[in-house]
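Here the complex is missing one protein chain, while the rest keep their positions.
Then we have chain A:
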């Protein structure tokens, strides 16, 4: 559409600029605060000019929150959650789209319904299960056969505990299902004629074709996993398994302590960095994977 409307253009640009300001403003505040000294950061009104204590604040935040191990934990869990989500999504969508089972729609909608049950809603039962994974199995076996088993598996304070409850993904399954449905049926049939069994077809054809889709999902899921707070907080009682988000909590000043917001902000800046890098690197595929399909 080509139109000559200078006033409308100016208005559009103004609105876009306003949006940009709304998004970047808080970032700038975090950055400015993280460079100021304790006295500067507590002046009213807030001074938007950067100060000179940036490196000092970063160092203090790193040491106080013990960010080294925390970032490592966050990174490991995020990568595991991301990978797990992609694998589960790709496989469950494969089952839903390519296998003619009478219940596949039921299963799909069941998966879809979990979109309405985020972790926060089901956090208590999830915790119960994580504390004693085989509880339902034991109960089932006991009611059916009367035998009491002593199977025990406790996920608290472990990487599996941090990762497994986050892996099931309705969003990912849905995204993958939509992608598979854009592929022509003949592709699967051609592979069948070429002698490929379903697993072979999945590995050789579907996975390589879903590359952009996969990277888009990776971006969303990495950020999602990185930003988890409630679950790791509940799950980990030992400092050894503390993630960056949980560690961040120790940097937030409490009622009776010094209001060292400059150090909290420096910590926030460090923790923000990895997902920013991931998004920056993957954003090209992210947009492509969500918008269109390569064919």
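FYI, a residue touches a chain if its C-beta (ideal position, glycine included) is under 8 Å from a C-beta of that chain, and two chains touch if they have at least 3 such contacts; residues count from 1.
Criterion: contacts and distances are computed from a predicted model.
Student: For the chain that's not shown, choose its UniProt protein name out of "Hydrolase TatD", "ATP synthase subunit b", "Acyl-CoA/acyl-ACP dehydrogenase" or "sn-glycerol-3-phosphate ABC transporter ATP-binding protein UgpC".
Tutor: Looking only at the record, the undisplayed chain corresponds to "sn-glycerol-3-phosphate ABC transporter ATP-binding protein UgpC".
Student: Pick from A:105, A:122 or A:192: which residue touches the chain that isn't shown?
Tutor: Considering the complete complex, A:192 is the one touching the chain left out.
Student: On chain A, what residues meet the omitted chain?
Tutor: Counting over the whole complex, chain A touches the hidden chain at residues 184, 186-187, 189-196, 200, 204-205, 208-209, 294-295.
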